[in-house]
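Structure first, then comments.
In this view, the complex is presented without one of its protein chains, the others remaining in place.
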Amino acid sequence: MSDRPLLEVRDLTVQFQLGGGLFAPKRTLTAVNGVSFEVMRGETLAIVGESGSGKSTIARAVMRLLEPAAGTVHLDGDNLTALSGAALRAVRPKLQMVFQDPYSSLDPSKLIADIVAEPLVVHGRARGGDAAALDRTVQTLLEQVGLGAVHMNRYPYEFSGGQRQRIAIARAIALEPKLMVLDEAVSALDVSTQNQILNLLEDLRTRTGMAYLFISHDLGVVQHVADRVAITYLGRIVETGPAARIFGSCAHPYTQALLSAVPEPNPRRQRARRHQPLAGEIPSPLAPPSGCPFHARCPHAMDVCRREMPAHTAVDGGGSVACHLQTEGPRLAGKPLAADTPTPP
Amino acid sequence: MSDVAAAPSQSGTVRFLRRFRRQTLSLWALGFLIVLTLLAVFAPWVAPYDPLQQDLDHVLEGPSADHWFGTDELGRDVLSRVLFASRVSLLAAVQAVLIALAIGVPPGLVAGMWGGWVDALIMRATDALMSFPPLILAVAIIAVLGPSLTNAMIAVGVLLSPTFLRLMRATTLSVAQETYVEAAQSIGCTRGWIIRKHVLPNVVSPLFVQISVFAGVAMLAEAGLSFLGLGTQPPESSWGAMVGRGFRYIAHAPSLIVFPGLAIAVTVLALYVLGDGLRDSLGRETRQES
Partner (left out) sequence: MAGPLLDIEGLNVDFLTDQGWVTVVRDVSLSVAPGETVGLVGESGSGKTITSLSVMRLVPDPPGRITGGSIRFDGRDLLTLPERAMRQVRGNDIAMVFQESMTSLNPAFTIGDQIAEAVRHHLGLGRRAAVDRAVEVLDLVGIPAPRDRVDHYPHEFSGGMRQRAAIAMALACEPRLLIADEPTTALDVTVQAQVLELLRSLQQRLGMAMLFITHNLGVVADVCDRVSVMYAGQVVEVADVVDLFEAPAHPYTEGLLRSMPQLGVRGEPLATIPGNPPLPWAMPEGCRFHPRCPYATDACRSGAPALTERGGGHFSRCLRLAEIELTGAV
């Protein structure tokens, strides 16, 4: 194992042009703003954040499904942002993606066998058109995700959400990728099925040494799978660190709000601890606020927060945080910000 | 682990057939259209008389044992003429639909797939085309190309094409936004592959429905244009042309327009019913309300 990161994202910025009708002026929405992170070989990095904070956009930029406005994405030494056309298609086998919605990510007009075989066919790995060999490969892939040959000649609509997600995973591992991007891959599933898929992913990881970029907003799930966690807010990463540190003593007020808002599956306790959710407007990425993006909702906001964008500073226990409390206010790093941050056993 | 295997699987076609089989009315419509097509193809063998053979002793007669549908002003057998005219009418409808498909589908696909200014341009052009009153447009096209059945059908095809274009654009647009298209891109499929393998198979079903309905519309349009003398030219005859010429003798021999008129009405109805049945049987397997 080399110590160069498998995936290295530097200052990634993605913008969308909106409007631009006959009379409406064009407006620029910055969905991802100067984001940097890396994923080591065999590691799971979880990206957690508010809806609309740019998680899927990061994933799609990493996958080169959209063109970033600035920044670079290096995978295993290749600069993906500089590649296009055939050269880009040639490195695609190294990184694969599983999408959130198992109902729309499989083509309804294709048989399962064709869906799983497609990446092999497209990349000319169908062993010289030997149909029987291809069938055997597909069968092995399906077996790896807990399905079998009996499922090959069926259509997606015949499967439950969890089974479809298994099919999507079988297809994604067909090319033996080094990195798998999982964009809310288990969010749509019920808890028991979700656990089955998480166990499967963990199992695949120990067998193949794949790395995961695991996007989720379910902190319970993240705690089970992640080595490291990055928290996003309004297109920026506001805190990163080893999972143990994030869940043990987070440093950013938003992370803390996230952790304390996880509802507990226990009616008495949940109702007792239920408290006012974060007040304040969620800022619009069309008109980002000055200073810290979180200041409008932050219970600790100070004057400086409204004026200046906090820089990332290192935190004891690993990782970094972009919050003025680190430098200006009472230093809170190293201990939970508030009493009700759930503490793991 | 799972034992979903219990149930055998079917291909999409089989699934479609199973559903379609339950649509009794559509089955009748389909049956009628098949019989009609066979009659048209084999008209020379099934028609009791030569459609052009005149018999001036028996003109403008009503239905009889010798002439089931009666005779026309030149004593020609109306049944035979209806049978032969069906070839022209059916072929005309097919022509118009093919032309409409050829003009409408590719740009619709392109507009839906590429979006942006390409889309805007195509849609503006379509709007411009559709803002002409249809009859005037048809007459203008025929005036330029000259009156003939093919030219009339080109006109009808042009008129129908915007609907195909819009339908194609709308379905392509929604299919192109489906995650499976993005998923295909993410495994490294080329754009051509994606259009061929993922977009086209998922946009054809609504197209089939529209084709069936438009064949009916085209047939009506042909009848209308031929009635006005802008379509079929003698000695060839279509149902519409027969109605047009029979009109002069409406007082003496109503059967001259009743039978070709009925043929038009029933065929158009059958096409509409078939379209409805197709719509219901081709419905994609979605798990949600519409």
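For reference, chains read A and B in written order, and residue numbers begin at 1 within each chain.
Quick note on the criterion: a contact is a pair of C-beta atoms (placed from the backbone, for glycine too) under 8 Å apart; a residue touches a chain by one contact, two chains touch by 3 or more.
Worth saying up front: this structure is predicted, and the values here are computed from it rather than measured.
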item: Touch criterion as defined above, residue of A:E38, A:D76, A:D135 or A:D218 at the omitted chain; value: A:D218
item: Sole contact to the chain not displayed, among A:Q196, A:S249 or A:Q326; value: A:Q196
item: Selected residue (touches chain absent from view) among A:L65, A:L83, A:A188 or A:M302; value: A:A188
item: Omitted-chain contact residue, chosen from A:E8, A:D101, A:E118 or A:E239; value: A:D101
item: Those residues of subunit A which, in the complete complex, touch the missing chain; value: 16, 18-19, 24, 48-53, 56, 100-101, 103-104, 158, 160-163, 184, 187-196, 198-199, 202, 217-221, 223-226, 243, 247, 254, 257-259, 261-268, 270-271, 274, 276-278, 281-287, 342, 344-345
item: Subunit B residues that touch the omitted chain in the full complex; value: 1-4, 6-7, 9-10, 14-15, 18-19, 22, 170, 173-174, 177, 280, 283, 286-290
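As a convention for this text, only the chains that are shown with their structure count from here on.
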item: Geometric centre distance via CA averages, subunit B-subunit A, whole Å; value: 50
item: Parts of subunit A lying in touch with subunit B, wherever the complex brings them together; value: 60, 63, 65, 88-90, 92-93, 96-97, 99-101, 103-110, 118-119, 122-123, 146-148, 150-151, 153-155, 157-159, 163, 168, 171, 175
item: Of all residues in subunit B, those that touch subunit A in their complex; value: 1-2, 4-5, 7, 9, 12, 178-180, 182-190, 193, 197-198, 201-202, 284-285, 287
